[in-house]
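Excluded from the complex is one protein chain; the other protein chains are retained at their positions.
Read from first to last, the chains carry the letters A and B; within each, the first residue is number 1.
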Amino acid sequence: MSDEKQAAIALDHVSKSFGTKQVLRDVSLEIERGEAVCILGRSGTGKSVALKLMISLLKPDSGYIWVGDEDIAQLNAEGLSRVRRRMGFLFQSAALFDSLTLHDNLALPLHRLTDKSRPEIEETIERVLGEVGLAADKGKMPVELSGGMKKRAGLARALVLAPEILLIDEPSSGLDAITAEEIDDLLLRQKSQQKTTMVIVTHDVRGARRVADRFAVLDQGSLIALGKPADLEHHESEIVRKLVAEH
Amino acid sequence: MRKLFEFVGKVARFGLQVIVKTFRPPIEFRQIWSQIAEVGSRSLPLVAASGLALGVVMTLHTRSTLVTFGAGAMIPAVQSIAFFVEIGPLVAALLVAGRVGAGIGAVIANMRATEQIDAIEALSIDSFKFLVVPRVAACVLVLPLLTTFMDFSGLLGGYLSEYALSHISLRLYVTRAFTNLDWANFVPPTLKTVVFGFIIGTVSSFFGYTTNEGAEGVGRAATNSVVLSSLLVILADIILVRCIFLAFPESAI
Partner (left out) sequence: MQNRNLTVGIFLVAGVALFTLSLFLIGSQHKVFARHFEVYTEFANLDGLTKGGKVKVAGFDGGEIVDIAVPGSPTAKFRLKLRIEERLHPVVRADSMVTIATEGVVGDKFLFIHTGSAQAAETSSGATLPSKEPLNLADLMEKSAGLLNDAGGTMKTAGQKLNETLDTATTTIRNANDLIVGLKQGKGTAGMLLHDETTATRIRQSIENVHQATASLNQTARRADDLVSDLQSRQLGQKAEETLSNARSATQNIKATSQRIRQTVDDATGPDDQGVDTATNIRQSVSNLNQATENMSEDMEALKHNFFFRGFFKHRGYYSLSHLPPDEYRRDKLFSDSRNHRDWFETDDLFTSDRSGLETLSRSGGARIDDAIDRLSDSLGPAPLIVEGYSTAQNSPEQLADSRNRAMLVRDYIRRRFHLDAQDVVIQSLGDRPPAGVGKDRWNGVCIVLLHSNSR
């Protein structure tokens, strides 16, 4: 993979279907280290599927998916575990462990995957929850949280291990404009300070424009546009122009 | 038919995986512990209450017959044999299949439906080892104990109803209850529930873990868990009872 040395994640002619329904068709996409890419597209076009493919929660029907220099579809359990340890994932549904409190949701990965001492863990949890504005809610169970709070809690869990790669499915859905902006600020900070590679699926074009270096536009499973937001404003496809337009 | 064999194959593979992963370090002690709380401590009231009620009813039923035949002294022995040999193990297992099987099926299916299992995987934790193995292990460890509780609460129920009718002393009751009892009447039947526990844990986890149908799938997983694990427990019981008879011929009454 010498020619793709710089790529953090690369999709190479990836196709994916569920039963007879083809969700992704021959998608190729490279994401550089430290780069933030936003995936845009209409609902049900396969954005979340693409994201899950990148962390191997789904396997591609054909094509390759590289993370660093590893073909994750071919990895065994241990290899996969090693790769995933460098990644953080925010589910569209947040997917908090509903038998654990918010605090324990964050403590679980810290306990299991790091050598941090108990005070260090507590301190990390405190800090990350503070960043997403949930410091006061760490004792609550997931059912006691609102949709937006869950989203932020999910983001906190994705951030808590300080991953090199962040895969984020709709960080600001269900959030008011002010909170959404705070989340975007947080992501920007991550990018600038930690040099975190980010793939963000979002419908919030305004936020995306602030955070992303490039946009990737999916439509009916195909990647129809890829480039800087400003360039895409004049794209030949009307769908792309509409999706990228700020209002 | 083909589907049935496929299904059997899948469940068997799942069970095998449970066994293999159970002994692969690291062992999830914390999870096992909390599952013992869920499967064991929380099932105890149900098991104890059922045992007590069943004990009372058993004595009421057997009493008149035994007294008619002049074998009133056999009442405690009949009670203890019945509970230690069959009622205790089987009813405890069926109760656990109902309460815990449904719980495991529903919980894991729900985690699957709400992507929590994916989330665990995404955190590079082995979800199978994290969710399935501790539940099966807890069922296996706890069922013999619950069976013992069942046995004793059944005996207590028997004693209470017998006491109400004949004022028998506890000491005499216990002596009579255990005189006719053999180790072969207690140890193998109690330990056979280890198999029941494995069946309940594995089948329930299987339905939960492999469902992929959202909220509806959760309900179906719970139902299927109870139905299949109860059925398999009874089938396994038939085989195990035969095995015990073969191994301990003197326990066959």
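Please note the rule applied: a residue touches a chain if its C-beta (ideal position, glycine included) is under 8 Å from a C-beta of that chain, and two chains touch if they have at least 3 such contacts.
Because the structure is a prediction, the values reported are computed rather than measured.
Peer 1: Which of the chains on display does the removed chain touch in the whole complex?
Peer 2: By the stated touch criterion, the chain not on view contacts B.
Peer 1: Which of B:Q31, B:T59 or B:T148 sits in contact with the chain that's absent?
Peer 2: B:T148
Peer 1: Can you say which of B:V174, B:V194 or B:C243 touches the chain missing from this structure?
Peer 2: From the options B:V174, B:V194 or B:C243, the contact with the absent chain belongs to B:V174.
Peer 1: One chain isn't shown here. Among B:F14, B:Y159 or B:F186, which residue touches it?
Peer 2: B:F186
Peer 1: Write the list of chain B residues that the hidden chain touches.
Peer 2: 33-34, 36-37, 40-41, 44, 69-74, 84, 142, 144-146, 148-149, 151-152, 174, 178-179, 181-183, 185-187, 190, 250
In this section, only the chains that are shown with their structure count from here on.
Peer 1: Please tell me the distance, in whole Å, between the geometric centres of chain A and chain B computed from their C-alpha atoms.
Peer 2: It comes to 44 Å between the two C-alpha centres.
Peer 1: Under the definition above, what is the set of chain A residues touching chain B in their complex?
Peer 2: Residues 52, 55, 57, 77, 80-85, 87, 89, 91, 93, 95-99, 108-109, 112-113, 157, 161.
Peer 1: Under the definition above, what is the set of chain B residues touching chain A in their complex?
Peer 2: Where chain B meets chain A, its residues are 107, 110-111, 114-116, 118-126.
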